[in-house]
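Heads up, one of the protein chains got dropped from this complex, but the rest are sitting where they should.
== chain A ==
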Amino acid sequence: MLTIQNLHKAYHTHTVLDQVSLELPQGQVLAVLGRSGCGKTTLLKALAGLLTPDAGSINWAGQSMDAVPPREREMVYLFQEPLLFPHLTVFENIAYGLRVRKEAETHVQQKVAQMLQELELQEHAQKKPAQLSGGQRQRVAFGRAIIFLPRVLLLDEPFASLDAQTRATMQRLFLRLARKYGITALFVTHDVKESLLVGDRFAYMAAGKLQVYTSREAFIADPQTGVRDELAFWSALEQQTPYQP
């Protein structure tokens, strides 16, 4: 279980994280909905150990992560843009975390081949990232992050730069692999639909404050999340122009 208690971070007088607390059981995905600049990225970076919070604590399975360096946290941060190592092939990018952990070459070959199959990227194994499309790059980044089964996956609007169709494919892929590997993840997004699609649990972030909901219904019912407005919009549209297959 990931436990965050009263996490606080401020730059000068501007508070970015305001007493953020949450509990996330293992194998569940917390969808964090929020607008740009609400502190979502800061929260994820603090969890990954890439920046130090001013106060508060981060625990995994009862063990404090506060003094644990990023490389030992096993909490992989996935940037909005798929940051692949440009000089490495798709295969080597995916194998990176395994090589870091000095896994045997036969295991590396086997696991990466399996992951390439999961990601439907077998024929691109020897390509460099520059030769891939945006969606393919994001798939490689995702595969590279989950191949060694980290404790927590921190996704910072990972599909925001993709077109609608690729985005939907990626959302389905994420869901399938998250279920298969029992991934514990914080999935940050500003897209209402995406948050409802990927989340097991739901939270809303605004001005550094995180509100965690007890259920999907509570998340939908809260007017500040904007879910009801979105639903109303699509409902109104449907009434104006009846759906004809």
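Criterion: a contact is a pair of C-beta atoms (placed from the backbone, for glycine too) under 8 Å apart; a residue touches a chain by one contact, two chains touch by 3 or more; residues count from 1.
Note that in this section contacts and distances are computed from a predicted model.
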Between "Membrane protein", "Putative spermidine/putrescine transport system permease protein", "Anti-sigma factor antagonist" or "Aspartate carbamoyltransferase", choose the name on the UniProt record of the chain that's been left out.
"Putative spermidine/putrescine transport system permease protein"
Of A:L33, A:V76, A:V112 or A:V212, which one is in contact with the hidden chain?
A:V76
Given A:L22, A:V108, A:L121 or A:A145, the one touching the chain that is not displayed
A:A145
For the chain that's not shown, point to the residue among A:G97, A:P158 or A:G208 touching it.
A:G97
Touching the missing chain, which residues of chain A?
48-50, 69-77, 79, 83, 85-87, 96-97, 99-101, 144-145, 148, 154
